[in-house]
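Each remark here refers to the structure printed beneath this line.
A single protein chain has been omitted; all remaining protein chains appear in their positions.
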Amino acid sequence: MIIEIKESSAHKAAELTSLAKAFHITYLGKSYLITGSGLKEVPVALEAHTEHHWVFANDIQLASKKFQAEKREVQFGNITIGGQTNNTILIGGPCSVESEEQLRSAAELLVDMGLSTLRGGAYKPRTSPYSFQGMGLEGLQLLAKMRQDYGLNVITEARDATHIDEIIEHTDIIQVGAKAMYDQGILRACSKIKKPVLIKRGFGTTLQEFVQAAEFVLSGGNENVVLCERGIRTFETGTRFTLDLCGVAWLQEHSNLPIILDPSHAMGYAYGVNPLARACVAMGIDGLLIETHPNPKVAKSDASQQLNYDEFRKLHSDIQKVAQSIGYQIV
Amino acid sequence: MIIEIKESSAHKAAELTSLAKAFHITYLGKSYLITGSGLKEVPVALEAHTEHHWVFANDIQLASKKFQAEKREVQFGNITIGGQTNNTILIGGPCSVESEEQLRSAAELLVDMGLSTLRGGAYKPRTSPYSFQGMGLEGLQLLAKMRQDYGLNVITEARDATHIDEIIEHTDIIQVGAKAMYDQGILRACSKIKKPVLIKRGFGTTLQEFVQAAEFVLSGGNENVVLCERGIRTFETGTRFTLDLCGVAWLQEHSNLPIILDPSHAMGYAYGVNPLARACVAMGIDGLLIETHPNPKVAKSDASQQLNYDEFRKLHSDIQKVAQSIGYQIV
Amino acid sequence: MIIEIKESSAHKAAELTSLAKAFHITYLGKSYLITGSGLKEVPVALEAHTEHHWVFANDIQLASKKFQAEKREVQFGNITIGGQTNNTILIGGPCSVESEEQLRSAAELLVDMGLSTLRGGAYKPRTSPYSFQGMGLEGLQLLAKMRQDYGLNVITEARDATHIDEIIEHTDIIQVGAKAMYDQGILRACSKIKKPVLIKRGFGTTLQEFVQAAEFVLSGGNENVVLCERGIRTFETGTRFTLDLCGVAWLQEHSNLPIILDPSHAMGYAYGVNPLARACVAMGIDGLLIETHPNPKVAKSDASQQLNYDEFRKLHSDIQKVAQSIGYQIV
Partner (left out) sequence: MIIEIKESSAHKAAELTSLAKAFHITYLGKSYLITGSGLKEVPVALEAHTEHHWVFANDIQLASKKFQAEKREVQFGNITIGGQTNNTILIGGPCSVESEEQLRSAAELLVDMGLSTLRGGAYKPRTSPYSFQGMGLEGLQLLAKMRQDYGLNVITEARDATHIDEIIEHTDIIQVGAKAMYDQGILRACSKIKKPVLIKRGFGTTLQEFVQAAEFVLSGGNENVVLCERGIRTFETGTRFTLDLCGVAWLQEHSNLPIILDPSHAMGYAYGVNPLARACVAMGIDGLLIETHPNPKVAKSDASQQLNYDEFRKLHSDIQKVAQSIGYQIV
């Protein structure tokens, strides 16, 4: 349940905090109290303070359209996505930061194309200890350098809670990876800041659990949350994962959070990234994450799914037309 | 392996048939021999007759781009899909044929919108014996009546082999349902005719098995096969199934068969059909199957996912723009 | 809903049939009426004839423990399974009938081990048209010969409705294969006979749908139905399928049908069949289907998962001890 506090009670923070605690309720700034969806009636002790309240069938509450019908706006630097903007942001860059030269070439590509946001992995959540694990802090510093040199926003992934402070410090948008999205160490750290947080859906995660991960960040006080669908694991092995666009339609219907899609990881093969990116854009989404590498064949991770720069430019051109056909624009 | 017979040997049908049998090889009209992909070298006895041969990694052979790189053309009445046409056919109609009045209203809607092909189920493959099982032969006759009255092509689903002859007799396009696509009684009957056959992917079926079902029809002598993706079963239950567009990209890359998509069954909820249909069209596909009903709330099956006629017209208008943006047209 | 007819009304078959039709109700011999679970109250016109009625949450009705709490008994020849028997029947034999010699060796093995029931596929539901499709009618005749020569019960699989009459004629137990379990042509034919029917769960089939397939046979009048779990398709590819023993526990709790398990198909590798068979038996099940072949390496289908005869004898010995430890016996 979400309870909106009366303006006349808003100054009684101490009393409210105390009451809230008694009912296992979180006191959220901006005059809201929030508790589990099991509570269906306003506690008597809180009635006098209650302006309005919302009851929910499950623990999707702050992210629910029943609480706030309009899609939330989130700022990626000076770019706004969500809300009424009809913007679809195209985020490009390599899977892993491998060297300054490689990252600089991606940054220059984006600048040349008029794009604003650079992705690159520094802490790679590899499933084998014997694979390339990323450049770590050095990678983060290279991303920060690109921001400084080219005025780009940078986004990178937190693998686990041990380096979440570094990530928060060096990047503009914090990506919570698919394998880390249940990590409360990361989610709670992200809830205490104001930087935008992009949460990837785990490949074994239901839509309900996915949005509940966002509730961790929202209920902790950070409203700048974006969901990212990147493919779920199914019985089909011809492709790496299965991009769940039915799930995207569900999220658009039930949640007020902006949605970014990652067709590169879902498909796992470069040949499918362009048609899938067109499909995503045609749904009216808020952004795309696309992996691109100056020479995919020698990439240290995800070699098969990264686009070369020509393919990336072609994708940009193709999705612009699709976006336009539904009244959106690629930014 | 597929073996193309030399022109000089083409008249030696008896000898070829006999040789073919010896090697467990099918003799396909149009001068091709075909056998399992396990055979990697032309048998010595056939060498003198061999013009060309193709070796395959698996039993996707006639449907493979390695055998024929160009997408196949298939005729739905006087509409051509596939090949270089860039046509995306929009097929509409109710889930189940329920009455002449209901079916006639759908037929008139299609005619009014300039569309050519009417769908409707007569034999419903319900999972419970206590659900509405369809009108059976009477439903088929109503479909045939609509064809006669409105000049529409009609498509309906074969549930099992007991009524496949009736289906073949009364309809223009034979639909092999998701639950029936392993049914060799149906597939073999379809391979002996020339009418187009639309094979739906089973919800537990791999892409490999899906295309192999088409191989049953192709290798039996019917080249007019269309694949239809309609959602696979995954752990996600917020939607009815999960539409596998990564799989569609895979099929476009590996198979030469036209592809039609059914977002209605995949989603299970009317609200998602329009955005998903736009996504499908943006990929450059050959057709869409959309369920529409004059009053979905009272439909005898799949009530939640059928569009009313206004929603169907809106979908038509929306996908036309998307199709245009990628150089396709809705027919 | 299931309605038990009063003894005083039992002779009014014509009236009951007519009333039943009016309410879309099936009139089942033995004085029961049955309709979809949507009906929650006895229609007024039937009240006077109603002795007792059962309301259900879903269309699992005749197979539900809420209708009949005791597990049903089914006869495989002179062997009874289910009920209070605590019998676990071990059914052995090759995946495919390949020759009289091969089948005879399996029959002799069973006889020597004191077992009663021989399996063997005659119509193989292969996913590729280029694989071995089984010996067909000739295979059925070989099975019938083994019955005559050795007094064994034989079980084989119906692939599609075109040959269901042959199967019914030549075998003692009709197996409805995993790919055919939605096939109403087969299910309805099986509902008109009294021979036992073993229904395999489709690899993409929910437990609810699985039991509803049994309802087709039960509500048609054949009470001799056995369920067979044989593995579902999941994301895991290290094994062929995933044997769903949680599902078996669910079936034991909710359904009154005997349950037979097929670990060979689930695992796909001979090394796992013995430990899985032990696991199955420890749950207190009614039977096991195990594939065995005189020389698995040269088997025409499922070569990797068939046990050789020594392994089959070892399995028999191992599961006898496990059965005994829970108060069951292998028959």
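Details
Letters A, B and C mark the chains in the order given here, with residues in each chain numbered from 1 onward.
In this section, a residue touches a chain if its C-beta (ideal position, glycine included) is under 8 Å from a C-beta of that chain, and two chains touch if they have at least 3 such contacts.
Bear in mind the structure is a predicted one, so any value in this text is a computation, not a measurement.
Contacts of the undrawn chain with the visible chains, over the full complex, involve A, B, C. Of the candidate positions C:Glu4, C:Glu223 or C:Asp318, contact with the hidden chain is made by C:Asp318. Touch with the chain that is not drawn comes from one residue among C:Phe56, C:Phe216 or C:Phe241, which is C:Phe241. Listed by residue number, the positions of chain C touching the unshown chain are 204, 206-208, 231-232, 234-250, 252-253, 266-267, 269, 271-272, 275-276, 278-284, 318, 321-322, 324-326. Mapped onto chain B, the interface with the missing chain covers residues 233-235, 237.
One chain of the complex is left out; on chain A, the residues touching it are 26, 34-37, 59, 61, 125, 127-131, 133, 159-162, 179-180, 182-186, 202-205, 208-209, 212-213, 215-216, 219-220, 232-233.
Here is the rule we use: only the chains that are shown with their structure count from here on.
Measuring from the averaged C-alpha position of chain A to that of chain C gives a distance of 48 Å.
As a whole-number value, the distance joining the C-alpha centres of chain A and chain B reads 37 Å.
Counting only residues that touch two or more partner chains, chain C has 233.
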